[in-house]
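Have a look at the structure that comes next, please.
Note that this complex is displayed minus one protein chain, with the remaining chains in position.
Moving on to subunit A:
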Amino acid sequence: MDVNEIIKPENLVYGKPRLMNDNAMHYCPGCSHGVVHKLVAEVIEDMGMEENAIGIAPVGCAVFAYNYIDIDWLEAAHGRAPAIATAVKRLNPSKMVFTYQGDGDLAAIGTAETIHACNRGENIVIIFINNGIYGMTGGQMAPTTLEGMVTSTCPYGRNVELNGYPLKISDLVAQLDGACYVTRQSVHTPAAVRKAKKALRQAFENSMNHKGASLVEIVSTCNSGWKMTPDQANKWMEQHMFEKYPLGDLKNE
């Protein structure tokens, strides 16, 4: 059978989600951000919430998220996305409000906002992209950088005596009574992508059911910052990142 006979609308299995628009993404080739954007667009589309979803874009690589997913967005100051999401959700309880943040945004400058928003049990979803590095600014050390990991500001590897230990912010949030769902996922294989999509769906449903704050951490790669090919970065993540940041649900109430 010829390929052209197969390529017909009725045989479609998978394609770019409808909510993802045609703007070319500025992310580096192989960046995990693209996959997570796609999942967010798919989940919102599946839930039929495109008119009611409001995203809060962070500062970092994902700052232009509002260019790529066709829903309403707000842009927050560095780290303040959960504070803005709190306001949006309290004023519009019928809207589905989520923040999309990286580790420099959420785990460094925004630690206080994140922890207090979760502790207050705000009905928001926090999507946390953890790649252990400040990607946008040139691969500097982040709080989540692994022990011994080489970045541009710790060229001999992170030294815990000097720089402290990697911050496991999801484990911190899981201790809080206001958080109802804390999970850690990844998007490096097709199976992991499917699981991450389920986790996102559950988090969004929790927020609409007013169960409390949900945090979905996605352990990701930054192949440019890590100075690897996308495939090597995925393998490095499996070997090293998952040891410190094991996948799975940390809290599910």
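Heads up, the rule we're going with is that a contact is a pair of C-beta atoms (placed from the backbone, for glycine too) under 8 Å apart; a residue touches a chain by one contact, two chains touch by 3 or more; residues count from 1.
Keep in mind that, in the parts below, contacts and distances are computed from a predicted model.
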Original post:
Which of "Gx transporter family protein", "L-cystine transport system permease protein YecS", "Ferredoxin" or "Glycine/sarcosine/betaine reductase component B subunit" is the UniProt protein name of the chain not shown?
Top reply: "Ferredoxin"
**OP:** Touching the absent chain in the whole complex: find that residue among A:I44, A:A142, A:V187 or A:L250.
**Re:** A:V187
Original post:
Among A:D46, A:D177 or A:D231, which one is in touch with the chain left out?
Top reply: A:D231
Subject >> Contact footprint on subunit A, counting only the chain that is left out >> reply: 1, 3, 5-8, 11-17, 20, 24-25, 27-35, 38, 187-190, 193-194, 229-231, 234
